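Right, chain A next:
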Amino acid sequence: MPIELRTITIEPLRNNYDHLEKRFGHKPASRYQEASYDIQPVENLHYRPTWDPDQTLYDPTLSRIRMRDWYDLKDPRQLYYGSYTQARARQQDTEEANFEFVESNGLVMLMTDALRQQALDLLVPLRHVAWGADQNNMMVCGYGYGTTFKQPCVFYALDQLGIAQYLSRLGLLLGGQDALVAGKQAWMEAPAWQDMRRYVEDVMAVRDPVEVFVAQDVVLDGLLYPLVYERLVDDLLAVQGGTAVSMLTQFMTRWGAETRRWSDSVVKTMAAESAENRAVLEEWITQWGQRAVAALAPLARPVAVDTTDALMTEQIAAFAGRAAKAGVTIKLEH
Partner candidate 1 sequence: MPSNVFLVLQSNDDTRAIVDAIEIDNPKATITRQPAMVRIDAPNRLVVRRETVEEQLGNPFDLQAMHVNLVTLGGNVEEDADEFALYWDN
Partner candidate 2 sequence: MAIIARKPYDFPPADSVEHYHGDQLIYMCWGHHLMFAAPFMTMASPKTSFGEFLKTALEPIIALDPDAAKVDWTKVEWTRRGKAFKPALDKSLQDNGIVHKEYLRFDTPGLNTVCG
């Protein structure tokens, strides 16, 4: 005889909220869908902004990119707040364990001064790049349209704050407070960093939220993360005895790979929407891409030395390949 554990079975009146049934039919929706779709106000906005009366409070025309439905831009990772913090807490645990391991085993002492200096020169000023990326993504989240597009950007922004903090801790661990001072000085004054700083400041001056997303997340981070964390740190520094550094940047390596899946998919959907969108994306990715390549090469040179040019060519090809998969043809020079 079967045993009924539930006290009663009640037939629900409906499976979900009206707006989700309209989009996805009468089946129960996922937590991601419930948390994201249609939750931004759309109509009957009350007042014009005093900070810019030409705009409406939620204004899809701030961008040159046009979408019939901005909710087409979904996040393949399906992150909403709950799943986002769970994922980052796990990664944070690993990263914390890595810091702990490097510190308690004195791994930093095993590196040569020269190697340690190389790592500091490359990585410490990047904490300012990360802070720029944080602000740029807050801009996209604040002024973009449609929650499925904007929500990943607030996650991205705070991730970049986390990364800036890991890079600061890395600097403190490898070179103490002086390393942070030196890193900031390089960021402000060293010729090798000036194209990069100009890039970041120029992106911060852009007020088209999708262009900011493209210039920062797609282009700059799309080139920077594979180049710096996968090639310069994990390959080049690691083989010279810098495994410790590679452990301390593991969060960034994995995070870069994870977020590229999202940003690539956004570009793909936008490009597939219309020829006009594709043309705008091509223009942005080419222009910003060219500048990003020029800004990154001098940072790679002290670590990659003779192989810098080959490395840049390889990275450009990989980047253009990803863009092509997303439906955007670009050609960058090095």
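As a selection rule, all candidates are chains of the complex that A comes from, given by their letters.
In this section, contacts are C-beta pairs under 8 Å (C-beta built on N, C-alpha and C of every residue); 3 or more make two chains touch, one makes a residue touch a chain; residues count from 1.
Every value quoted in this text rests on a predicted model; they were computed, and no experiment measured them.
Comparing candidates 1 or 2 against chain A, the one that touches it in this complex is 2. Taken in their complex, chain A has these residues touching candidate 2: 48, 50-54.
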